[in-house]
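Here the complex is missing one protein chain, while the rest keep their positions.
Chain naming follows the written order as A and B, and within any one chain the residues start at number 1.
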Amino acid sequence: QSPDGEPPLFNFKRGVGLVTPDSSFSINMRFRVQSRAMYNSISKDDFGVSEYEMRMRRLRLRFEGFMYSPKLTYNIQLSFSRGDMDWNMRDQSSINNSPNVVRDAVIYYKPNDRWQFAFGQTKLPGNRQRVVSSGEQQFIDRSIVNVGFNVDRDFGFQAVYNNSFGNLHYLLKGALTSGEGRNVFSTDKGLAYTGRVEILPLGKFRNGGDYFEGDLEREPTPKLSLAGGMSHNEDARRTGAQIGRDLYEQTDIQTYIFDGLLKYRGMALYAEYMAREADNPITINATGERRHILTGRGQNYQLSYIFPSNVELAGRYSRIKPNSEVRAFEDKEEAYLVGVTKYLRAHRLKLQGNVGYHSQNPFLSVNDDYHWTAGVQIELGI
Amino acid sequence: QSPDGEPPLFNFKRGVGLVTPDSSFSINMRFRVQSRAMYNSISKDDFGVSEYEMRMRRLRLRFEGFMYSPKLTYNIQLSFSRGDMDWNMRDQSSINNSPNVVRDAVIYYKPNDRWQFAFGQTKLPGNRQRVVSSGEQQFIDRSIVNVGFNVDRDFGFQAVYNNSFGNLHYLLKGALTSGEGRNVFSTDKGLAYTGRVEILPLGKFRNGGDYFEGDLEREPTPKLSLAGGMSHNEDARRTGAQIGRDLYEQTDIQTYIFDGLLKYRGMALYAEYMAREADNPITINATGERRHILTGRGQNYQLSYIFPSNVELAGRYSRIKPNSEVRAFEDKEEAYLVGVTKYLRAHRLKLQGNVGYHSQNPFLSVNDDYHWTAGVQIELGI
Partner (left out) sequence: QSPDGEPPLFNFKRGVGLVTPDSSFSINMRFRVQSRAMYNSISKDDFGVSEYEMRMRRLRLRFEGFMYSPKLTYNIQLSFSRGDMDWNMRDQSSINNSPNVVRDAVIYYKPNDRWQFAFGQTKLPGNRQRVVSSGEQQFIDRSIVNVGFNVDRDFGFQAVYNNSFGNLHYLLKGALTSGEGRNVFSTDKGLAYTGRVEILPLGKFRNGGDYFEGDLEREPTPKLSLAGGMSHNEDARRTGAQIGRDLYEQTDIQTYIFDGLLKYRGMALYAEYMAREADNPITINATGERRHILTGRGQNYQLSYIFPSNVELAGRYSRIKPNSEVRAFEDKEEAYLVGVTKYLRAHRLKLQGNVGYHSQNPFLSVNDDYHWTAGVQIELGI
């Protein structure tokens, strides 16, 4: 313990950070807010207003640092906006039975540069767009493919190994988790097993650029990441495996993920393929009601270019094709989106405008018709 | 970016504040707690205990600062006490469907001294008593008029213009907001339009004294603020426009506000008149149940004097007269209140005692009779 009153070592690269004078621990505090105003048209021909979405979409508080040794680090993230609590009283879920304030609460142990072990609640090594922070996306929302098939967060053990063969860099990621998602009280014996391989044949991205959207680093040489993985959720109890409403019966769910990212001189190209299968996708309760798992395939493509003015133009095309077994409940989905982003302070302060053409609208009762959407968003964080 | 380890510039005027060494952003953190113990009599004659109210009424955490430029500021306020979350499971509301932790999350842009633009969730420019922080009131609670008719917080765009003609200072405030209140997921095309004019014929109050209660600044010359405004909520879906339970049918609601504040040498006089009209104040569902909007008029008067010892005496009279159309559901209300406040560190640390005589009691099933109330409150914040 250092003498009382000695100041800590500050840093402000990402929020407010300090290291105690005796280096016994560090803490870095950040927050961020995402506010938006969006419009949804009545149909593809009728541009009248069906619904506005005007809200603070996300409000997060984050604490990170090390404790005891720089090898032992922690990451805590709390979410306070309603939409971020991922809970609706009306679902009457027995698994997801109260608002979720805690998003991440995880302890990392990094014995060396090759290995990282984690224990706690955090994102699974799923599709890249899901793992990229919602604060570092180039569109206002993630794609419909991500919404349909992502494996979200879970509680348990994770490990990452990374190494290189010459210029080729690779990462192996694995997770053994409860399978019921965030903040569950207990879990049956059916756990979740997730694995992912990432190959960076042209070397590492600058400043971790494989895990934020847009080529803000303007890679001077081409950088590529190709990844594949799968998650097996045994005896899943929720419609989306780690997320969603309670199923009426338990079943195994498999999610398959392939994604690739290329960045070069301000240009970023992202492609994602996801698929989901379930042993028993349609579950029935005693009174004959049904709840199903969206099984099927999805593709998402994004292309962007950032100008020297830090204005970025981006386009996206996404589609989901449900398996025939659930076609009675789920239509094909398709979405086109163009976006412009002005990065004032990289992803921490940005202004975004999006215009889209969607086949589905979460705010509309009639979902079988195309409609237009447009909106602006401000992201501000320290 | 400044070199690592350089300390920030601190200030402790309101909580814990710091500016980064390179002035890239600032953050100011505050909290405050309001705890009380109150007694309610059985009736005007029977001083037996009907109910106690013993609780921490408010617990707030607040972050403010600038980001990127001093012209771009943010304000975030979180509320953690149960009473502050403004949600009751039993309401089964489809609009207000989970606890509200976020009170404010707003970004301001001030291009110059005249204009201020806001985007996000914060208080509307409604009646002055509502806009004055609950931490800067001179009584334990706001008046029954405020409870009945205030327009609370909402999400959207706001603008303020201020200027002077000689000594006369004026402010023009406008807001275009969702109309459904805090933390809604989506909103129909019926938005809310709010406007307010404030005129300070005798010049500005010291230290923003027109927006805290009690003349703690002891204005050496008389200061006056006269204000009028209205809010039109199109296709409102809640009984109190931005607050309250779900209506069974949508209707337009208008709220009219006039208030005036005079401060001079420790004396403060506040008067407020509010009125509310609705196109269709009584809504009916399929099974014949009714939910209504309290339409009618309210008046609130407060007079206070602060002694050199920082002990303040204050009195209040308030009344609400419902429109005849809703008289079947709503009685007249009346409340008398006297209060004494010892300001230990202005509004941040104060001890309050109130004695009241009310025609209604939220904790009593029988509300048509007068009763007494008495209580103490401590407000502590940094």
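As a working rule, contacts are C-beta pairs under 8 Å (C-beta built on N, C-alpha and C of every residue); 3 or more make two chains touch, one makes a residue touch a chain.
What you see is a predicted model; the values in this text were computed from it and never measured.
Q: Among B:12, B:115 or B:161, exactly one should touch the missing chain; which is it?
A: Selected residue, touching the omitted chain: B:12.
Q: Can you work out which residue in B:87, B:155, B:273 or B:372 touches the chain that's missing from view?
A: From the options B:87, B:155, B:273 or B:372, the contact with the absent chain belongs to B:87.
Q: Considering the whole complex, which of A:27, A:59, A:171 or A:349 touches the chain not shown?
A: The missing chain is touched by A:27.
Q: Among A:11, A:183 or A:360, which one touches the chain that has been omitted from the display?
A: Selected residue, touching the omitted chain: A:183.
Q: By the contact criterion defined above, which parts of subunit A meet the unshown chain? Give residue numbers in ascending order.
A: Touching the chain left out of view, subunit A contributes residues 1-2, 4-8, 18, 20-22, 24-25, 27, 63, 65, 67-68, 72, 74, 76, 78, 89, 92, 94, 97-102, 105-107, 119-121, 155-157, 177-178, 183-189, 191.
Q: I need the residue numbers on subunit B that touch the omitted chain, in ascending order.
A: Residues touching the hidden chain, for subunit B, are 7, 9-13, 16, 31, 33, 35, 37, 48-56, 59, 80-83, 85, 87-90, 99, 101, 344-345, 348-349, 363, 378, 380, 382.
Basically, only the chains that are shown with their structure count from here on.
Q: With chain centres defined as C-alpha means, what is the inter-centre distance between subunit A and subunit B in Å?
A: So the centroids are 37 Å from each other.
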